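One chain of protein is taken out of this complex; the other chains stay put.
Up next is subunit A:
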């Protein structure tokens, strides 16, 4: 439905009483399904907002980044949208929160490796 649409058409497709708002970035399509009376342009810019944040995080994001780091894309999205509504419109804030989460994961990993080092040394 969306793939068959040419580049110069509008970003909205009506579908079964809903609307699909989509945007294409190179070979990637981002779509959101919304109600008939939602504000279409607002949603279109939520998509762009998400993409900008991905861009910042990965440094010029590309398809491969998202494929190999789909899990990160998920938790970045969780910082932007909940219940289909925009949660945070500041890129800076989102970036900070994601960084905090990453560091929590890293810390846990380091702890784990120190513990395993300690065990390894103790058992020597």
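FYI, a residue touches a chain if its C-beta (ideal position, glycine included) is under 8 Å from a C-beta of that chain, and two chains touch if they have at least 3 such contacts; residues count from 1.
The criterion applied here is as follows: contacts and distances are computed from a predicted model.
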item	value
Hidden subunit of the complex - UniProt protein name among "AP-2 complex subunit alpha", "DNA-directed RNA polymerase III subunit RPC3", "General transcription factor IIH subunit" or "BPL/LPL catalytic domain-containing protein"	"AP-2 complex subunit alpha"
Chain not shown, touching residues in subunit A	5-6, 8-18, 36-37, 39-42, 44-46, 48-49, 58-59, 67-72, 74-75, 78, 82-83, 85-93, 97, 99-102, 104-106, 108-109, 112
